[in-house]
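Working notes, beginning with the structure itself.
All protein chains but one are shown in place.
Take a look at subunit A:
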Amino acid sequence: MSGLLVEAPGSGQDLAIEVGGLHQRYGNFEAVRGISFTVQRGELFALLGTNGAGKTTTMEVLEGFTRPGDGHVRVFGLDPWKDRRKIRPRIGILHQDAGFLGDLTVQETVTLWRGMSADAGRATIDNALALVGLESKAKVKVRQLSGGQKRRLDLALAVLSRPDLLFLDEPTTGMDPEARFATWKVIQDLKAQGATVLLTTHYLEEAERLADRLAIMHEGSIHTYGTVDEVVSGAGDQVAFRLPMSAAQAKERFAEGLPFVQGIAPIVTYTAGGTQVVYTLSEGSEAARAQAAVRSLLAWADGVGVTLERLEIRRGTLEDVFMRVVGEVR
């Protein structure tokens, strides 16, 4: 599926980002293996993936840091490597890891950045700091900030010039929940004002909450994509229950194994509270299939004389899809 085309609705004129068949190598290692996707103007597109999936490499190509390998890459219709100087004033970048001049204060840092950003003249330092909740830290040296506070300062710099396109590489890493919510609000506000956002994150909840569309990358390829609903609907429904017994008891009592349901093997997790059993039904399963699965499980439970605690039918989650993608490839 490495050549999967993730096409945004809309014409080429509406596209902020176009990536077609991008391959990116570092020596013998192929970090990105022929990915394709487009991001429409005003859209928030999330790239999800494990460490080393190729998200940051893709970002760095789009940001103009790395010369694209094979394939087609355009940002606002321009080559991000060759037309870097034209593109940069229109984009904001929040790196996964970028340093600060630690001896400068927060205020001096924002002032410096403002002086070097087009269209940042109208953004006041106070507004920028208020946006990320760092007003009280204006006079504090950057090296004295916590990791989460540095991340917020990062965000303030990235959005200072009100960019048309914002690259956010794991923006909330290291933030406490309150700061994370505040950051999501900033991102949503920018998007509401028309900004396009390309986001990478490890936090699936973040993608579910913010993204219009997302793609799951693994080992340099895009494995699934679409709106959150489209991706999650592909996860299939789940039937889950708990057996009130320890791992040893469960293994002894069900030596021949737990039953298959509609040809599907259970995923069993042993915890202190009991044995958790989950069946993930086929992609796009319907209610009738779930009911049939429950009926067959109840019949099995009656037959072996066991109680199925907390029996439930639940919708698959983004996490399920993510884990399945990662598991499939492994």
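Here, a residue touches a chain if its C-beta (ideal position, glycine included) is under 8 Å from a C-beta of that chain, and two chains touch if they have at least 3 such contacts; residues count from 1.
By definition in this document, contacts and distances are computed from a predicted model.
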Record-based protein name (UniProt) of the chain missing from this complex, from "Cytochrome P450", "ChsH2 C-terminal OB-fold domain-containing protein", "ABC-2 type transport system permease protein" or "histidine kinase": "ABC-2 type transport system permease protein"
Of A:R25, A:R41, A:R88 or A:R162, the residue in touch with the unshown chain: A:R88
Residue in contact with the excluded chain [from A:G99, A:P177, A:G263 or A:G303]: A:G99
Hidden-chain contact residue, picked from the options A:L112, A:A130 or A:A299: A:L112
From A:E43, A:E63, A:E206 or A:E219, residue that would touch the chain that is not displayed: A:E63
Touch residues of subunit A, complete complex, unshown partner: 63, 65, 85, 88-89, 93, 95, 97-104, 108, 112-113, 115-118, 157, 161
